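Only one protein chain is missing from this complex, and each of the others stays in its spot.
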Amino acid sequence: MQSPPIERTDTEYVDRVLAFKARIDAGEKVEAADWMPDEYRDAVLRFIEMHANSEIMGALPEREWIPRAPSLRRKLSLTSKVQDEVGHAQILYRVAEDLGKSREKMFDDLVNGRTKFHNVFHYPTRSWGDVAVIGWLIDGAALVTQKALLNCSYEPYVRAMKRICAEESLHLRHGEDLTLELVSGTPEQREMFQDAVNRWWRPIMHFFGPPSKPGKDALLYWGIKSKSNEELRDEFFSTYVPRLWDLGISVPDPELRYDEQGGRWHWGDPDWDEFWQVVKGQGPKTAERLGLRKHAWDTHAWVRQAFNGSAVA
Amino acid sequence: MSENDHARLSLLLALADDELILGHRHSEWTGWAPMIEVDLAFSSIAQDEIAHAQILYELAEPLDGREPDALALGRHPGEYRNAIVCEHDSRDWGYTLARHYLYDVADDVRLGSLESSSWSELAKAVSVIRLEERYHLDHARSWLRRLTGAGHGDHLSGALATVAGEVSALFEPLWEEDVLVRSGELPRPHDELRQEWQDRVTSELSSYGLPVPDFTPAATGGRYGQRSPDFAPLWEDLTGLYRTHQGATW
Partner (left out) sequence: MKVWEVFGERRLAEDPQVVGTILAPDLEMALLLARECYFRRGEGQRYAVRERGTDELHWCREDEVVGGVTDKSYRRPDGYVGVGAKFQRVKEELAARGVAPFRP
């Protein structure tokens, strides 16, 4: 039995924490106004904050293709998709704000590199093939992890995830539609998609995270996460790899295969150094994108002033 | 093509290109607008403009022969008929709001008139479009009220002064407009519409305590294929992928 990931040792606090843990293990949910251990509040806030950051940073690679969409309908659908990601950020920042951290502070921490966002959003986009890969495979990976969060012990996050998952499912169909047009299109379009898969595969593998340590995972202890990184990646493989292969598209992992006997996927473990570098803020596009956000944030301080009712100096 | 059809096509392309090009500029804010809730609202406005352009290109198709994507994404720069004000870079939020407000009042004036066009398909399309455009005007006005009320009118007055003359050019008379006025397809000529727009803007801006800008038309010629230096990079973005893979479906 894992002991609670807390610092304090005073009996009264420890007893309260254990009682809290028993409740959430029994399936009870926690609301914003409930008592919760400080460590739970911190853990769930940081988790949600990183999720919100990822949505708002994820908008940046995708929005590059709005001006360049190759048809009116796709211009509309891509704009609305990115709008939805901003909407997810809005929902999640509100949940985090209600846990006690202001949006100003969260944005300030984000643009100054003090908080993190998911690895996949640190990479460049190069073609419309990337738009299809992001819309189908990356959103697919996100949906696998997000569906697992529907069991989260923190109820405001569960409510947010219900709406987010419904919208991501729509994005997935959109991404699949984009993909199907490319793989059944001209040789250039097919190559565009295969090339994007080749470039994005490793970041997608990294997205699920390094090998889990279940006994030491505070997020599993507090019922914030319910599945291990490996389980989620395996689910992703089962959902998407057979479909890619059916379309004649390969993935750049020569070891990837399904082991019928073992009932799981075998894959070539990627370079985890790259993952650690990226999440520490040294991805190929990290500095540029944070710079863009910071510039937008600083330039429009006057708008926030006008909204906060502060008088102009 | 008959003179009348030529005139109708001119009108449609002017309206559609304004909406497409400005909608394109507005859509560039999606993902990094000044505030998240505002990002969502403004993105819907951008999407509406692009959808309105599509509706108008659909009306143009039987006259021109090209389908909406080919019209929107397949013409050469000199073939576009938008007012030049629509193609400028969005610069900053103050400029964007000033252009948004002045344009949407202008759009309200011209669409308000076109609702009684003798060209029934256009009149019908316009009355649908206006149901969505009402929100755009509400949005722009709310911002003016909020910003002037909070003492930030100066972010607007400079931009309004820059943009007003160029939005005036939106009402540049079309070459064959007389034909359309005679037939009732264009119920009121552009000179009259411009005056109505000027009067409305004067009265509204004064009510917000904002200085009334100079309305002398500036950056004219958009209706005749004149473009500004801002158009070429926009055109590369907007049309590049479509033109590179002619005939491909996406």
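For this structure, a couple of remarks:
We just call them A and B in the order they show up, numbering each chain from 1.
Throughout what follows, a contact is a pair of C-beta atoms (placed from the backbone, for glycine too) under 8 Å apart; a residue touches a chain by one contact, two chains touch by 3 or more.
Because the structure is predicted, anything quoted here is derived from the model rather than measured.
Partners of the chain left out, restricted to shown chains and counted across the full complex, are A, B. Within the complete assembly, A:S250 is the residue of A:S250, A:Q282 or A:T299 that touches the hidden chain. Across A:K21, A:H174, A:R233 or A:K285, the single residue that touches the chain missing here is A:H174.
The omitted chain makes contact with just one of the residues A:N112, A:S184, A:S238 or A:T299: A:S184. For chain B, the residues in touch with the chain missing from this view are 35-38, 40-41, 43-44, 47-48, 51-52, 55, 128-129, 131-132, 134-135, 138-139, 142, 145-146. Listed by residue number, the positions of chain A touching the unshown chain are 73, 76-77, 80-81, 83-84, 87, 90-91, 94, 97-98, 103, 163, 170, 173-174, 176-177, 180, 183-184, 243-250, 254, 256-257, 304, 306-309.
Everything below uses one rule, namely that only the chains that are shown with their structure count from here on.
If you average the CA atoms of chain A and of chain B, the two centres end up 37 Å from each other.
Chain B meets chain A in the complex at residues 24, 27-28, 30-32, 34-40, 43-44, 46-47, 50-51, 53-54, 57, 68-69, 72-73, 92-93, 146-147, 150-152, 154-155, 234, 237-238, 240-242, 245, 248-250. Interface residues of chain A facing chain B in the complex, by the touch rule stated above, are 56, 59-60, 62-63, 66-72, 74-76, 79-80, 82-83, 85-87, 89-90, 93, 128, 178, 181-182, 185-186, 188-189, 292-293, 296, 299-300, 302-307, 309-312.
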